[in-house]
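Chains shown are a subset, placed as in the full complex.
Letters are used for the chains, namely A and B, taken in the order the chains are written, and counting of residues starts over at 1 for each.
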Amino acid sequence: MTVNLVAVIGGAIADPEEYSFARELGHHLADEGYTIVCGGGTGIMEAVCRGACEVGGNTIGILPGVNPSDANEYVETVLVTGMGTSRNRIISLSGRVVVAVGGMYGTLSEIAFALQAGRPVCAMGTWNVIDGVTPVNSPQEALEFVRENFRGIDAEHN
Amino acid sequence: MTVNLVAVIGGAIADPEEYSFARELGHHLADEGYTIVCGGGTGIMEAVCRGACEVGGNTIGILPGVNPSDANEYVETVLVTGMGTSRNRIISLSGRVVVAVGGMYGTLSEIAFALQAGRPVCAMGTWNVIDGVTPVNSPQEALEFVRENFRGIDAEHN
């Protein structure tokens, strides 16, 4: 009965190219019925939630603070942790598949935790050189990565 | 755009009276459009999710472990934290209102964190004697407590 969660991670500050990438990725993931889990903030987190909302998708934001109103306006379900960036691991573990778009050290911590837990990770930009990460160059490639890995997950459960 | 989250907390082992209470509470909360957030496990967590599912409601489980398949079968959205019962605070903070049904020390930690953060808390059984907790004796009373407190929250935001 569990919904299909995809973690989308990236910087709280995003350049226009990254923002567009994440927004379009949000469209694609929502169109295919995936629910997005992210950090609930600005930048890439806003972009991917915005894209998903524009096509009627579902979004979950897991915030570092205690105030639900800190979430970006496109987060449908706001969870607050009050534990700062220690919450990064929860995002990585909760996504069955993880997509990174740009990002700095917070994103790197999320990639590290995802790989440690055996989650499939793809990345556009910054961290696509990390061993174990699959580089992607377009939202379509990222979507294809998500699809393929969910086929593996579904096969395992049947 | 945020969904209205109610945290329902209680023991992983529930006696029949507590289980019925939580299941009926799940019916009522879902009927009124609240989304339930809980620890995702057995006992009270299962009962309240089951009740909500039976009337088509939404449920979120925030698990202590890393394995999504540890969630009870009535959890719609499974988040995994890998941080043991340190995740209790996340449940308490994420609910705008908190309802406790029975429970032992884990539940007590959740009540403590909820009260520390200023969340309204009502309880049936065990911990209804804690200063700051409103005792309730039926699922209807618990529902009324939730409704009243959301009226306060909504008023604050208008």
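Simple rule for what comes next: a contact is a pair of C-beta atoms (placed from the backbone, for glycine too) under 8 Å apart; a residue touches a chain by one contact, two chains touch by 3 or more.
Source: prediction; values computed, not measured.
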Assembly copy number, counted for this structure file with 2 shown: 4
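Everything that follows uses one rule, which is that only the chains that are shown with their structure count from here on.
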Centroid distance [mean C-alpha coordinates] between subunit B and subunit A, Å: 26
For the subunit B and subunit A complex, residues of the former touching the latter: 1-3, 5, 35, 37, 53, 60, 62, 66, 68, 71, 73-83, 89-90, 93-94, 96, 117
